[in-house]
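The structure under discussion is supplied below as structure tokens; questions concerning it will follow.
Missing here: one protein chain of the complex. Every other protein chain is in place.
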Amino acid sequence: MTASDASSAAGAVSRSLRRTRPRYGEAVIKGMLLTAALVSVATTVGIVVSLIPPAVEFFRTVSVSEFLTGTQWTPLFAEKHFGVLPLVAATLVITSIALLIAIPVGLGAAIYLSEYADPRLRQWLKPSLEVLAGIPTVVYGFFALAFITPLLKDILPSGWTLDVRNGLAAGLVMGVMIVPTIASLTEDALSAVPHALREGSFALGSGKRTTSVRVVVPAALSGIVAACVLGISRAVGETMIVLIAAGVSAEFTIKPLGEMETMTAFIARAASGDVPVGSISYNTIFAVGALLFLATFVMNLISIRLVRKYREVYE
Amino acid sequence: MTAPVKDAVPTAEARRGMLAGPRFRPGESLFRWLLLACLALGIVFLVSLLAYVLVEAWPRLDSRLWTNFPSIRRPENAGAQSAIYGTIWVISFTALFCLPTGIMAAVYLEEYADQERWYNRLIEVNIQNLAAVPSIIYGILGLGLLARQLALGTTVLTASLTLSLLVLPVVIISSREAIRAVPRSIRQASLALGATQWQTIWRQVLPAAVPGIATGSILALSRAIGEAAPVIMLGAVTFVMFNPEGLQSEYTVLPVQIYNWISQSREEFHHLAAAAIILLLAILLVMNAAAIWLRNRYSRRW
Partner (left out) sequence: MTAVPETPSSLKTTATAVQETDMTSPSDAATGGTKTPQVSFREAPALTSPVFEVGGLSVFYGDHEAVRDVNMTIGERQITAMIGPSGCGKSTVLRCFNRMNDLIPTARVAGKIHYHDEDLYGRDVDPIEVRRRIGMVFQKPNPFPKSIYDNIAYGPRVGGFRGNLDDLVEETLTHAALWDEVKDKLKTSALALSGGQQQRLCIARTIAVKPEVILMDEPCSALDPIATAKIEDLMEHLAQEFTIVIVTHNMQQAARVSHRTAFFTADVDDKGVRHGRLVEYDETELIFSNPCDQRTEDYISGRFG
């Protein structure tokens, strides 16, 4: 820069600080970005809009109490019954089996990864869990049907008769499917616990186990609960495993050795069949869908709340 | 320590004894093994799944898989060409729809949105919820709203739009993380030089966030590739004997084709399903490897 440049800079002092030219582009871009963000809101609106009218139509014919308390589910048969309890029972049974596997295994894996594993081992273990999460559920379903069920037939006592399609195999495999979800969220929560808390416990002479179980896990509890709630939500909403491995018989039972149809499996089966649009059978899909959406929505909100809580405490 | 000591000061020997403690703590090591068993369970499951599928698939792992069309009568010669092409069509358009939208939404939420405003918090909670809504619900959205009410039919377009909405939250969440990882100092430096906010985003923030965004996008698309439940509801169930020719075409995709074959009772179809699974897993493996490679290659330490 020469002296003349400097003087020209000084001469420019009188130039106003006002905008030299309007920047409409900036506003247009911001509007476009906002629109993109609103697509997600539109999705929720779209889900609600696609669920509500057919569901309302459905409840004109079938009373809410009949739907929620009936124990017979035959909406696609000639003689129709619309009691959703068989679907709910099957969903709850399979979800429970899945959680019996997923919660202990997921927590154990997370505690090991967060508190015990040395970094080099961790580098290998974590991606393997992620691979487990990346496998399509149709593959899990195939494995449950073709490998786990025959395996269970060999293992189970001879008095127990296991159907080709059954809730047990579906639940077990679903449990493994949810492990990565629970493990990774739990690990996030555990690693958010400040190191000082662990050191405090070690300084009092506690071992690693005592520290993990008595100090770290309680401190991360809301995050762990959030992980489990999200796990439940995923189990309730999972479709392909139950559709393939648990079957389509909507008997009202809690025995997981026979066929069971969950809410998701019913939706998939009914919607892929030839159901005339506008018929009561068609509307049934949306009524069950509304129930499913509501249930998972509540669980998701609880989970989001809990995660926010532990973030507020430690971050 | 209990033994009487001659001197007030314990000997070095005794002192070492004080700190040694019990050499073996059964509870401690049992606990550790239990935890390790949890991890091992996942890995054993993974390995046996892969091994089983591979063994089942072995007789059918050849070029017939991608040169032939599905057939309900002659499983011994059937292939999955229409499903492979269908997957390519559907996923290409899914990427086209959901990546720009997702990245733009992420930019808005990270760079423009004032988190104190109620509507921005609503958008935020809404996205977190959508990420956990069951995929079958998206199927209902696609069926009820797109296919029927908007009369798009059971076409490639409907499937792409449905899958786009399904993975949109994943794209948004991972892109936001990548954008958030760009240090504030970079933005400040750019703004202090008189750049506008958009110039700062376009020329500094996004280029620095591209590796992270690309990684997240690939993972989101690989989720869409493996998704069967919503697509089953959108008509892709019959044995499709042709490749899609456009957005209005009917189609099938790999996971649905696999489900189809699994549902058949003849043994040959199971081998076919296993072979298609291997193909699907191979595609996913390549995509995941690309994502990990990207992450490691371009990960920047600020």
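By written order: A and B. Residues from 1 in each chain.
Assume contacts are C-beta pairs under 8 Å (C-beta built on N, C-alpha and C of every residue); 3 or more make two chains touch, one makes a residue touch a chain.
No experiment lies behind these values; they were computed from the predicted model shown.
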Chains in view that touch the one left out, judged over the entire complex: A, B
Contacting the left-out chain in the complete assembly, out of B:Leu34, B:Leu61, B:Ile186 or B:Ile292: B:Ile186
Absent chain, residues of chain A that touch it: 1, 5-6, 9-10, 12-14, 16-20, 23
Residues belonging to chain B that touch the chain removed from view: 114, 116, 183, 185-186, 188-196, 199, 203-204, 208, 300
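In this section, only the chains that are shown with their structure count from here on.
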Of all residues in chain B, those that touch chain A in their complex: 25, 27-28, 31-32, 34-39, 41-43, 45-46, 48-49, 52-53, 56, 100-102, 104-105, 107-109, 112-113, 122-123, 125-130, 132-141, 143-145, 148-149, 165, 168-169, 172, 196-198, 219, 222-223, 225-229, 232-233, 235, 237, 255, 258-259, 262-263, 270, 273-274, 277, 280-281, 284, 288, 292
Parts of chain A lying in touch with chain B, wherever the complex brings them together: 23, 25-26, 29-30, 32-34, 36-41, 43-44, 46-47, 49-51, 54, 104-109, 111-113, 116, 125, 127-129, 131-132, 134-143, 145-147, 176, 179-180, 207-209, 213, 230, 233-234, 236-240, 243-244, 264, 267-268, 271-272, 277, 285-286, 289, 292-293, 296-297, 299-301, 303-304
